[in-house]
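See below for the structure under consideration.
Missing here is one protein chain; the remaining ones are kept as they sit in the complex.
Think of it as A, B and C in the order they're written, each chain with its own count starting at 1.
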Amino acid sequence: MHALEMIGTHPEVRSVPVHGVDALAACVEACFDCAQTCTACADACLGEEGLEDLRRCIRLNLDCAALCSAAGEIASRRTHPNLALLKQVLEVCAEACRICGAECARHAGHHEHCGICRNACDACELACRRAIEAAGLN
Amino acid sequence: MHALEMIGTHPEVRSVPVHGVDALAACVEACFDCAQTCTACADACLGEEGLEDLRRCIRLNLDCAALCSAAGEIASRRTHPNLALLKQVLEVCAEACRICGAECARHAGHHEHCGICRNACDACELACRRAIEAAGLN
Amino acid sequence: MHALEMIGTHPEVRSVPVHGVDALAACVEACFDCAQTCTACADACLGEEGLEDLRRCIRLNLDCAALCSAAGEIASRRTHPNLALLKQVLEVCAEACRICGAECARHAGHHEHCGICRNACDACELACRRAIEAAGLN
Partner (left out) sequence: MHALEMIGTHPEVRSVPVHGVDALAACVEACFDCAQTCTACADACLGEEGLEDLRRCIRLNLDCAALCSAAGEIASRRTHPNLALLKQVLEVCAEACRICGAECARHAGHHEHCGICRNACDACELACRRAIEAAGLN
């Protein structure tokens, strides 16, 4: 993805310290990746046998995809950023990833896509928390 | 919109007390309305003279639209709901509406669309807070 | 919703004939309504017994919600509009509504939410086609 490349070209970023920027770009990429993975996982679950046991997983995947999408979009913006809001957004995104990842972990033994999705959620949760810290949002 | 009509037909809702459900449906509708209004306001600002003074307004409108979209989507789901997450989602949505509404209010004297948008944001913030309370999420 | 109110305040619209504008605003509102209804229907189906027979319905509802969201967002913008692209967007949205509405109709006898959703999809398909015509896009 182009998130890190793009962030360095923003007029408000061209002179800021790179540390927080790297973590934020990594967070953006993790969010978009997780949004896609959760969308695909919800759909794969929908196609499986034993669908009744996957209702909660599908539900959490859909919510997580929606939040990662919104968080990735908002974190991509550097013009007049509202840091307090960004922190709140990344926190709720991290929480959604935590919950979804835990549910996917329950099914990972039976469904490979849930294992991959659990990894994407874990990575996104971590990336969100790192971005909150590195960008001085806490 | 059909949010209230739909919520009554959900298998997990057909037997629950109507109070929290009404507030939640009203919140869903306010979120979708606000997402559209903020999208339209960001675009109207983009077409105005004196665009430099509207950068922050456009930015906040885009963020608010993204969060209202995600919140409206998540609050529309009643299958295996995670109430703690829903509360957090509605809180960040309410906060985005508060911030965006305040910025739109600054421009409402010059731009009618900002006045309408300020109203939609105020209504959505209120609807989110009411839903948190009525659905026993606090 | 505020779509019609907002559209009249746009700098590029304040002087254009109202006919096409009314149809476009109605289309925007139908899109946001349909996006919410399809999201809710997919979720209600997910909570029903006999879930295996509802896989296709859930799938189409999720796709339709995504397209109505995108179409409603794009049709809300009047700054430097690209009419050829808008037409294509409304056409694919109408088609998604047609397909989703037909699938929901198959289940409407058993599931009230599918009946409501079929109506929302029918209304949105019609609104999109009217907007294409009234705004001179065909």
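Just so it is clear, a contact is a pair of C-beta atoms (placed from the backbone, for glycine too) under 8 Å apart; a residue touches a chain by one contact, two chains touch by 3 or more.
No experiment lies behind these values; they were computed from the predicted model shown.
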Where does chain B touch the missing chain, residue by residue?
-> 43, 46-47, 51-52, 55, 58-59, 62
Tell me, which residues in chain A touch the chain that this view leaves out?
-> 1-3, 5-7, 9-12, 28-29, 32-33, 35-37, 39-41, 43-44, 46-49, 65, 69, 72-73, 76-80, 111-113, 116-117, 120
Quickly run down the residues of chain C that touch the omitted chain.
-> 55-56, 59-60, 62-63, 66-67, 69-70, 73-74, 77, 79-82, 85, 88-89, 91-92, 95-96, 99
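FYI, only the chains that are shown with their structure count from here on.
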Centre-to-centre distance between chain C and chain A (centres being mean Cα positions), rounded to whole Å = 28
In whole angstrom, how far does the Cα centroid of chain A sit from the Cα centroid of chain B?
-> 22
Chain C: positions in contact with at least two other chains = 43, 46-47
